[in-house]
Every structure is written in structure tokens, then in C-alpha cells.
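Left out: one protein chain. Kept in place: all the others.
By letter and in written order, the chains are A and B; residue numbering begins at 1 in each of them.
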Amino acid sequence: MAVGLKARQGFGRAVHVLVLLFFSVALGFPFYWMVITSFKQNPDLYNLKNNPFIFNMKPTLEHVTFLFRETLFLRWLGNTLFAGICVVTITLLLAVPAAYALTRITGRWGGHVGIAIFLTYLVPPTLLFIPLSRIVALLGLQDTLWSIIVVYPSFTIPFSIWLLMGFFKSIPRELEDAAMVDGLTRFQAFLKLVIPISVSGILTVVIFTFTLVTQEFVYALTFISSASHQTVGVGVPIYLVRGDVYYWGSLMAACLISALPIGILYNLFLDRFIAGFTVGSVK
Amino acid sequence: MAIVQTRALTKVFKKGELGAVNSVDLESREGEFLVLLGPSGSGKTTLLRMIAGLEEPTSGEILIGGRVVNDMTPRERRIAMVFQSYALYPHLTVFGNIVFPLKAQGMEKGERQKKAEWAAGLLGIGHLMHRKPRELSGGERQRVALARAIVREPALFLLDEPLSNLDAKLRASARTELEQFQRRVATTTIYVTHDQVEAMAMGDRVVVMNKGLVRQIGTPAEVYDEPADTFVATFLGSPPMNLIDIGEATVGFRPEHFFPVSHLAGQAAVPADMREDARVGPYVPLRFLISHEEYLGAERILYGKLEGGRFDGKPAVSRMSSTHGAVFESGSVHAFAVRQGDLKFFHREQGTRTQPVPLS
Partner (left out) sequence: MSALGRQRWLGPAMFLPAILYVVALVGVPFVLAFLYSVGDVKVGSVGYHFVGLANFKSVLQSPTFLRSLRNSFVFTIASQVLVLLGANILAMALKNVFPGRRFVRFLILLPWVAPVSIGSIGWKWILDSLYSVINWVLIRFHLVNEFSPPMYLGEPKLAMISVILVHTWHMLPFATVIILAGWTAIPKDIPEAASVDGARFFRRLFQIELPMMLPIINVAVLFGVIFTFTDMTVVYILTRGGPYDTTQVLPSQAFFTGILGSDLAEGAAISLFLVPLLVVVAWLMLRTAHKAEVT
């Protein structure tokens, strides 16, 4: 019997390892491919005789140098960073007080408003981009970075409110009661007590908003037509391509540089985002 | 120092929400320890929160020190409150917690420091000043909460079940400490609890509440010995008062007043309390069919049914000291008695106290 059990466990373990291996390769391969491509010399890269999985010639930094020296990549990084900071600021200023008010001040129907706001997150850019392109034009923002700075909070605010509502709900009500008995007004209690103890929730919103800004594609593609005003997410896949010629080496280097930091940041805060999506369905 | 009054204070909640308060009139005395006692959902916490200004009354008035405070924020009412969870600010140290209300008042820094040290000294937590709340034990947290409450010398203390988060052993000592502390600072205190032992032990007076109504206000002895209605009679005491429906009224007597006749006859010397029989009147003899007994160490509880006459078949409980050595077998019938004066009579429907009715 013991042997049978052991054999069964061994088989289970083998399946486990195989499953993990398969998915790791299938999901991670493109990133490995970005790394390999970024540092290969062109003669190596475009020689069909060479084994493409390894460096057949010495690795090179020429693609990375090219990327920073000859393309708008650095500019796009700066644009993305700037837009990200602006969008994060707008989102925090509007979403934090709103989420607090809807969880604590407005009573029962605050929760309903919260759900309604969350549902607007489901309305996709591909439904709104046509009318929005007109609104952006009316505001005189077409082909500027400001167009996306104004529009992005329309989807970062709803999800941030939703995340923060879950967070604020977990703060014991008695803490705020105590602060008010101790001499603060409700609004002061929000500023001096609720915000300091919600730092990690607010940080989650910051990271989340920032990653959304880097991931967005449709609005930036629609509203901005000059390469120099673009963000990384559109600039790299659209404007690093000259005609039909792809500079694959520098293109992949750009992908790598823009994807990895976001990936690492996001990973650190992952559990919180998931909590945001699954509120209510996991106990 | 101040007294608190409420006038027809009412709080109506939506359907399904517990804790409504129905036209409560209450008046505390100067420096007294007033306990609000009731089961959960009786409205006692809501009443306290309305006094604190955390809950808006539907109607009625609240007066603190003779002034109507309905329109004042909690901060303007000069009160201090200790919460069930203590509500210590998790991001501040013990010191930060204690000076928090002083900062909110805009007190100058040096004075703040002095006050905080005074309060911490009073509660013996001076050595914990730089710890965070999560590094404290339950008892220490409770003291920090108290220190935060007294530091600004409030006119009124409000305490919402502050001992319920402590374990049983700690609770007993914390009870004594809290009581002595209150006597020392002599600030009018309103204390909410569902624990009758706490209420009896600490309160100068006890307000018994149920379903948003005040059922009785009195000293612990008054509410225990002379319950105003059947709710108070059964809520206080463990086991609760025996209530027996005899048709025109409900008769009640406490289990400890219901004892075996052998208890009287078997004694060589006449017990001291027998001499007072003239005051409490003659005995009412009752036959008691024992079903089972619980031995609790210090005391014994007998469960069974009454037999004969108007009490036939009614369940009853007797409680006696373990020093009483008699043996009561299950299924055996014994002669028991209650003194006439220990019988309380209640209105059958309304449950309120009525005049005694003749039993035979």
C-alpha cells in the first residue's frame, strides 16, 4: 500500500512540475525573446542559419544605445511619467474623498452609488473614443499630452473609488468616533486620522493608476497624432516602426525597458488589486 | 463636573436595524456612576452615542450641565469616551494617542507633555509611552484608552462596554480598578454594559433597558430586590427569578428565597434571619419535585416542578449554599418554602408590579 501511495504522489509531483514548466515557458517566452533580441548584433539576429535561442556572436548594447540616442524613446518615457504623475494626482484628489464619503457619510445609498461608479469602469474606451475625440478637440487638447491627462481619470477614478471603499470599510468606525469625541470634526478626522492610516491603500491606488496609464493604448492612439507627444505604450509599437522596416533589436529593448519595471511594481501590489476585483465573491 | 439629562429622547431606525431608543427620560446625579444595562439591541449604546453626539436623535433633548447640546458637535460637548475596542489610533504611539485630544484643542506643547505625563502616571502606563497600540496587551490598551479620556479633564465620561474585550480574570481586576479610578476623579460617568455583574458591582445606580425603553432606574439593590417588571426580574439574577402564572397575576420569587423546609427545622439554633420573620411575614409552603441538580462549588442549583394547589406542574429553580448538606434525589418530592414577603406580584399581561393577591 505504501508503495502505491508513494508512486501516486510521485506521479502527482511530476504532473505538477510539467504544468508549471509548460505555463512558465508559454507565458514567459516573449520576455525571454525580448532579452535575447535586445542584445544581439544585427548580423546574428537576421541570419536564418544561426540558432536563434542563443548568442552566436558577442552580445551588444548597440540597440539600447540607438534607442536612447536616435529615437524618441526617452521622450516617451518622460511623457508617460509626466502623464502618470498628473493622472495619479487628479485621481487621488477626487477618488479618496469620494470613496470615504460613500463608505462613511452617505449611509446606505452610498454603497449603491459605489456599485454604479464601478460599473462605469466596464464601459470600454472603444465605445467612448469617438465622441471623446470630439470633446478633446472642443477643449483644444487634440494632439497634446493633456488630452490623455484629462481623459484617463475617467477610468482610473471609478476603479480607485472601488478599491478604496473596500479599504475604508475595513477601518473600525470607532476610530473615527473616537477622533470626533477627541475634538476633531468629521472632515478633520478624515484628514488627520483616516488618510494616515490608509497609506498602504492609497499607495495601491497610486501604483494601480500609474500602471493603467502605461497600459492604455486606444485613447492615446486616437487623441495624439504627433510622435513626440506620445506615451511609451503607443510610441514603441507604432512609431518605432519606420515604414515597413522594424528595428527589432531596439524595439525589443524598448519593450523590455518599459514592461519590466511596471511588471515588478504591479507584482508587489497584486493581492490588493485582486481584492478589488473580487470584493463580494470571496469571503 | 456635570449632570446629564435626556428628555423624551428618541431614535428611530429603519426596519431591520437594532438599537432604537424610545422616549427616554433620564437624569444623572453629580459625580455618579450610572450604568446602562440591557441585552444587545436594547438601545443602550445608541443612547450613549446620542449623548456623545455621534448619533443624531430623531426627537427629544439632551442636556449636559443644564445646557441643551443637541446642536453641538462631540468636541463642543466636553465629553470623553472609551470605546469597546478602545479605538486607539494605530499609527500613533501611546504618547501620541494621549495627547491627540489636547492637540485638537490647540494646547501648547509643553503643557500637553505635562498633562500626558500626569494622565499616564495616574494609570501607571508611563513606561509604555513610546510603544504602538499593537504592541500592548489588552489591559494596557484599556488603560491607554482611559488615559486618553481623562487627559483633557472632561465634564462627562462615557464608557461603552470597555471591559468586554478582556479575558475573565483580567476583567474582574479591571472592574475594581475602574471603579476606584472613577471615585477618585469623581467625574459623572455613564457606563454601558450587558453584564449584570459589572452593573451591580460598579453602578451607583443602574438603568435597565429593553427594546429602547427604560424599564427601571435604581440602585443595584433596588433593581434586584424590587424589580419593576418581569423583564427586570428575569434579566437580573442567575438563575433568574421564578415566574409562575397563577391566573389573576404572575408570582415571582428568587431561587435563593426558595429553600427546603428542613433548612429551617434541621437547624439546632434558630438562624439570625428567622428573627426578622415578623417583617417578611409567614412562610408559603410548597412541594417541590426535584428533576436534577447542578453542583457549582459554592452553591447548588435544584431544578424541578412544583406540586399541589395553584402551583401544580409549574417549573421552578432553587438555589442554596453548598454548605447545606441535604441530599435531593432526582424524582423525590420535598417540602420547600418561600417567605410571604419574598413573593413579588406582576400584572399578567403587562408584566408590571401589582398588589399582592391572596394565594389560598
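Everything below uses one rule, namely that a residue touches a chain if its C-beta (ideal position, glycine included) is under 8 Å from a C-beta of that chain, and two chains touch if they have at least 3 such contacts.
Because the structure is predicted, anything quoted here is derived from the model rather than measured.
Trainee: Have a look at A:Val64, A:Cys86 or A:Ile117 and name the one touching the chain we're not showing.
Mentor: In the full complex, the listed residue that touches the missing chain is A:Ile117.
Trainee: What does the interface between subunit A and the hidden chain look like in terms of residue numbers?
Mentor: 16, 19-20, 23-24, 26-31, 33-34, 37, 45-46, 48, 52-53, 94-95, 97-98, 100-102, 105-106, 110, 113, 115, 117, 119-120, 122-135, 150-151, 153-155, 157-158, 161, 185-187, 190, 211, 214-215, 217-218, 221-222, 232-234, 236-237, 246, 248, 251-252, 254-255, 258-260, 262-264, 266-267, 270-271, 274-275, 277-283
Operating definition for what follows: only the chains that are shown with their structure count from here on.
Trainee: Between subunit A and subunit B, what's the gap in Å when you average each chain's C-alpha atoms?
Mentor: About 56 Å separates the centre of subunit A from that of subunit B.
Trainee: Taking the complex as given, what residues does subunit B use to touch subunit A?
Mentor: These residues of subunit B touch subunit A: 14, 49, 52-54, 73-75, 79-81, 83-85, 87, 89-91, 100-101, 104-105, 148, 152, 158.
Trainee: What part of subunit A is in contact with subunit B in the complex they form?
Mentor: Contacts found on subunit A: 108, 172, 174-175, 177-185, 188, 193, 196-197.
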